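A single protein chain has been removed from this complex, and every other one stays in its place.
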Amino acid sequence: MEKYLLISDFTYIVDTLFVIFSMTLIILMVPGFAMLEAGLVRTKNVATVLTVNTMIYAVASMAFFLYGYEYAFGTWENSSLSMYAAFMFQMAFVGKTVNIMSGGVSERVRIIPLSIFTVIMGALIYPTVVNITWGVNFLEGTALALSMYDLAGSTVIHSTGGWALLAAILIMGSRRGRYMKEGRVRVIPASNIPLVVLGAFLLWIGWFGFNGGSVGSITTKEGADAVALTIMNTNTAGLAGAIVAGFIMYIRYRKFDITMILNGALGGLVAVTAGPDLYTIYQPIIIGVIGGILVVFAVPIFDKMKIDDPVGALSVHLVNGIWGTLAVGIFASDPENGITLMGQIKGIVVVGIFAFSSSAIVLYFINLVVKFRASDEEQMKGLDIEECGLEAYPEHQRSI
Amino acid sequence: MEKYLLISDFTYIVDTLFVIFSMTLIILMVPGFAMLEAGLVRTKNVATVLTVNTMIYAVASMAFFLYGYEYAFGTWENSSLSMYAAFMFQMAFVGKTVNIMSGGVSERVRIIPLSIFTVIMGALIYPTVVNITWGVNFLEGTALALSMYDLAGSTVIHSTGGWALLAAILIMGSRRGRYMKEGRVRVIPASNIPLVVLGAFLLWIGWFGFNGGSVGSITTKEGADAVALTIMNTNTAGLAGAIVAGFIMYIRYRKFDITMILNGALGGLVAVTAGPDLYTIYQPIIIGVIGGILVVFAVPIFDKMKIDDPVGALSVHLVNGIWGTLAVGIFASDPENGITLMGQIKGIVVVGIFAFSSSAIVLYFINLVVKFRASDEEQMKGLDIEECGLEAYPEHQRSI
Partner (left out) sequence: MEKYLLISDFTYIVDTLFVIFSMTLIILMVPGFAMLEAGLVRTKNVATVLTVNTMIYAVASMAFFLYGYEYAFGTWENSSLSMYAAFMFQMAFVGKTVNIMSGGVSERVRIIPLSIFTVIMGALIYPTVVNITWGVNFLEGTALALSMYDLAGSTVIHSTGGWALLAAILIMGSRRGRYMKEGRVRVIPASNIPLVVLGAFLLWIGWFGFNGGSVGSITTKEGADAVALTIMNTNTAGLAGAIVAGFIMYIRYRKFDITMILNGALGGLVAVTAGPDLYTIYQPIIIGVIGGILVVFAVPIFDKMKIDDPVGALSVHLVNGIWGTLAVGIFASDPENGITLMGQIKGIVVVGIFAFSSSAIVLYFINLVVKFRASDEEQMKGLDIEECGLEAYPEHQRSI
């Protein structure tokens, strides 16, 4: 028996604990997304949105467990921490890409075709993106091989989900009555603001695990500093995004639109996600401010293009996923270690082309068999009756 | 001064941190149960359900602190981690048994008699079950001594709560108007689906602490693997239960009933709880699938027997508590280490007889003095006015 603790034992044990802690925070994002989206849609579609979020977690995780994980990483084996913890951490990510996508087509998307798409996303599309970025990398040695730095997935998670969403919106179209003949956009108010706030903060807190855990190891002094810096920088970008979004809305409309403030925060959080371990403690302020600005201005632009995204997911996840990946090349370029702006751009483009086109193809073929889009009549009645056979708040009078 | 860290110090410190982390997740189940049950009942009973959940946590924990803990374990002393952390971990469990019971008699149970029962449950009934399973075991050496393997309480927590609930339903009867003369069951819809989803996911996440923490120690490589495997298997069974419940509901009714999907997940989670550290990574799929099926079919069977359980607690906790305990005997039988199917069955029977009969006797005598059941008139007005003197959503029109 040894009397003193071996460093190798310490690393294995405490990194397992650290990764379990991080994973738990990420799973909090499941109710986080569910509450955020349930709050942002109309009462008549709330139960469907919640069901979609629940099914995504169950189906995407199971598909990743049964196939996607090994395809992405090549092996379950892991010598530096428990392989079961390593799996759970990666599994906690996979549903997020579909969450991003499902949120943006809510109030019209049906559950069955979305569940089928979730299987493909969890087993093939997302694992392919992971394979070529964080995983075994079947592109290695080819001209397409990527050198993008993307700590916790500005591109791998957020843009991938965003590209899938863009493909889905193009196939499904906008909600019934959203864009009126005379070119005006019909305002469809969020039905439950407390849920929006609760959901956004669960996401914010989950992000600490998402980005902090992605550092991978806390068991050296340098590792501990990297994890803590990552969490701090993540938070700072969220603060900056919220403040700037609030400020702009007040300047323009003399109103504090809380949904936009929270989307600003989320935009900042997405933007910092590619490199929070590389930045100084002040750079995330700039990154988050730009993230917040991008959200505030992208939301009306997508509406002008008649791209109907009820929760602002394209602005938050796609636009800021791209911005965040570029930010690493701008603020933390380090050619000696292979981090260049060109490498970042190449990563954005390659992943974007793959994620968009593969999602579009899969969505197209599923749509031939089972229509994604609920009919105008179903949308008018609300999806909950048709899809779930129940109402989210049956005792509260409905007026919209 | 030592320069290197002693293994004994490491074990004590990091297991204390691990158990505090796990305990915190379990306490998240307090709002978890509260939100789940508040969402499942009608608006007019929501405040009462929430008050009951709050009082249970306060009263059961205090009773366990002042008497039950020492009765169950014989001593506060603990050499392998901080005794205060060990207490908090066990204390986090005790309210769950009453939560299970109170949920199933909601919309008719009054707060005062339930609080009295909670004292007895927290100080005596539950600690007795713990005493003979995880504790000092006063049955040791007798023919009744148990050798059941029950890592985190499929029987000790979930069935115990379920048996108490069965006794309570038999004493209190069904809700006013639930079973109509012509034999039909009146459908009483859940009033707030977002709360149901939020509550279910807080429970799910809390389960990671519940089961993971029950491994007891993370401070060896084997311990770290056992904890991580336990959490992974716990999650897998939940995924499987959700998917199968959703699938069955869709096949039968062409609807995704989100409350049943979540109850399927919870059924899977209860079922895996007896032995998540013993299974391979694929066995929890089978265990969870059967768990989900059991929930879907048990719910209407209890209704056919006029056993009125508004939240499905008997199906989730009692039926799957039994199934989960059997599952250890089926999938992880290990006679050399004393794990046999017969041992599991004996445990189910002994604990069941004790939990049901002791609860029934205590409930019966309390009921002689203070009636558990609110009158039909009070039920019609809603319990909130009578019990709490307030309404849960006073500004939202009530229609049921």
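We just call them A and B in the order they show up, numbering each chain from 1.
Methods note: contacts are C-beta pairs under 8 Å (C-beta built on N, C-alpha and C of every residue); 3 or more make two chains touch, one makes a residue touch a chain.
Remember, predicted model here, so these are calculated numbers, not experimental data.
Contact with the omitted chain, checked across B:Leu5, B:Leu124 or B:Ala360, is made by B:Leu5.
From the options A:Val49, A:Ile125, A:Met148 or A:Ala240, the residue with contact to the unseen chain in the full assembly is A:Ala240. The chain that is not drawn here is touched, among residues B:Ile125, B:Leu151, B:Leu195 or B:Leu318, by B:Leu195.
Listed here are the chain B residues that touch the chain not shown: 2-5, 9-10, 12-14, 16-17, 20-21, 24, 27-28, 30-31, 34-35, 38-39, 46-47, 50-51, 53-55, 57-59, 61-62, 65, 81-85, 87-88, 91, 111-112, 192, 195, 198, 387-397. Touching the omitted chain from chain A are residues 4-7, 10, 14, 17-18, 21, 25, 42-43, 189-194, 197-198, 201-202, 204-205, 208, 212, 218-221, 223-225, 227-229, 231-232, 235-236, 238-240, 242-243, 246, 250, 253, 255-259, 261-262, 265, 281, 393, 396-400.
Definition applied: only the chains that are shown with their structure count from here on.
Distance between chain centres (mean CA atoms), chain A to chain B: 33 Å.
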